[in-house]
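Everything on this sheet refers to the single structure shown next.
Note that one protein chain is taken out, while the other chains of the complex remain in position.
Take a look at subunit A:
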């Protein structure tokens, strides 16, 4: 007998009460979308569980994909057997033999279909006995087993599972609406995007590009980062804002110490306009309290003045080391540390104000009308769509 199912358990979603159906259907769609390349697979919902029917596909790559889908608490390979004691015995034996480095095991039977003639306790003993007499070198250990063979007797059949593989948890992407991620190219913003996605948020991204001061490489870096994030959701649209003129104007006209805060305010204004146009209800940033001058309490207060859209700041209280660990885990770190100038690093004032005041900023800003430059930047936005299907790479024929 072969593993023919992947059993999917959802954690927090189970607590959603009346709305649960919406979450489950979204999760099902997300899994289906990610398994497009495996045409024979099917994703099925049953009460409290979801199953991927493998229909002959190798389970390992499919497990690897599912491990990165938010909303899945854990998964297990499963064999579906008839509700018949001999069939269950056979399946349990295959499940045991498939385990690597297993010496001690236990059997745990759950009888959800109460019509099944044998009780759970009796089944535990019956199956344990069968496994011991048909193998060599195994012992039963109910306290510290290397492997637990779980047997779930349901009305439609019995599922036998062994290994439990942890998922990422969270909520299915798309169940919490859309947010516009300010993606700079540094370490923080991709991590912020990832964490927002973990809470079910679908991401669009915005990037401020200042050619010729910032290079194509800096832009490419951002596209690559977005591509890394698609692994956890679906395709990502990136709005690339030509920021050069506006940025030059700010640094030419505004007092040195305030230029940086004003630049951030411009970014938020432009981001709000994009959000409005795309029906996006919030923005997400990689802000982290106290990390740089723009991320002090006073700075955030002054920057936030220009919008009443909620700004999600998933990293706000994290330590740098925690952020770096996540960026390693989601494979964005190596790209993030590539040393290309971005719009936040080219014009750095010698001593930016760390405690800017709202009214002072507003007064300084009002000495110059930026409306046209903002309009112009918004109108010339380039939109790039990064899909999670492998891009037809430019270098494909070479490699």
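As a working rule, contacts are C-beta pairs under 8 Å (C-beta built on N, C-alpha and C of every residue); 3 or more make two chains touch, one makes a residue touch a chain; residues count from 1.
In this text, contacts and distances are computed from a predicted model.
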| item | value |
| --- | --- |
| Protein name (UniProt record) of the chain left out of view, among "Cysteine desulfurase", "Cytochrome C", "HMC operon ORF 6 protein" or "Sugar ABC transporter permease" | "Cysteine desulfurase" |
| Of A:68, A:108 or A:215, the residue in touch with the unshown chain | A:215 |
| Per the touch definition above, residue among A:19, A:155, A:317 or A:334 touching the missing chain | A:334 |
| Touching residues (missing chain, whole complex) on subunit A | 215-217, 220, 331, 334, 393, 395, 397-399 |
